[in-house]
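The complex appears here minus one protein chain, its other protein chains still in place.
Moving on, here comes chain A:
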């Protein structure tokens, strides 16, 4: 549970004014909840909203599978109206507590069937929110025996259609979708590990509907499991072989609440110089192997005794016994000599 800003502040104040430090493990965790120069993957919080149907729960569960390990799904229903002030406060609180920057709330009612509200936060306040209505959905379970992506692998994302750049809303939605499904931001990648593609196709179906839907942009989300095959023409790059696998969704945009330009500017701003911390005691040789260095103290070999082998111990024992016997015999002899002398000197035997 990450601390709210107020809790963090009081904890910090207590620490500075002579309080006891928390345990090292907890201190490390708290450090991850603070702001960092280079940010890792955004975690997402999946919530069930007001009257979330089974189908929508499945949507959330699939999202969790796709986004894991960076997704957290809460099991209880939350009476949250995200487009409401109180609801936004609840969302901000929940996302802060669960260390999540992205969230998705699923609900279902007559007016807005199969509703999913996706959004993200900045600085523990809501940045963007998009409400989408799902028209068609195929879950992971529907693709029973098909091969699916590996846990935690990064997707290749693709946006098809010119609406993505022409429509303002769709531009922001594109940004949100990238944020949601990107995974860990990395600067180097093992290319052979890429195993799935997500394609978002935006089509303006409005025309066909006969003018009912003014902006009837329908977005088709398809996920394909990708197998890389050798290019027959001998290029280095492989050719993908796609099979439909993951969750497929057709949806349209209902309501949006995007960030004001100022807030957006703040959120986009990246720190000036990001210096990577030098890793000590690690080198990579020409074979690509990573070699580590351990520094040990000098061991006092003389004083430390090891374990003796059984034979040596027995030998020692025998030696000792022999010595003992020798000494005893010596003493006996000496004793006998002395008593003899005594006898000679005094005539009677001494009391032994």
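As a convention for this text, a residue touches a chain if its C-beta (ideal position, glycine included) is under 8 Å from a C-beta of that chain, and two chains touch if they have at least 3 such contacts; residues count from 1.
FYI, contacts and distances are computed from a predicted model.
The UniProt record for the undisplayed chain lists the protein name "Ribosome biogenesis regulatory protein", from the options "AP complex subunit sigma", "Ribosome biogenesis regulatory protein", "Guanine nucleotide-binding protein subunit beta-like protein 1" or "Coatomer subunit zeta".
Touching the missing chain, out of A:64, A:97, A:182 or A:255, is residue A:182.
From the options A:21, A:192, A:260 or A:281, the residue with contact to the chain not on display is A:192. For the chain missing from the display, the contacting residue among A:64, A:97, A:220 or A:255 is A:220, taking the whole complex into account.
Contact residues of chain A toward the unshown chain are 12-13, 16-18, 34-37, 39, 42, 55, 58-59, 101, 113-114, 120-124, 127, 134-139, 142-144, 146, 154-162, 164-165, 175, 178-179, 182, 185-194, 197, 199, 201-205, 207-210, 213, 216, 218, 220, 222, 224, 226-244, 250, 252, 264, 266-271, 288-290.
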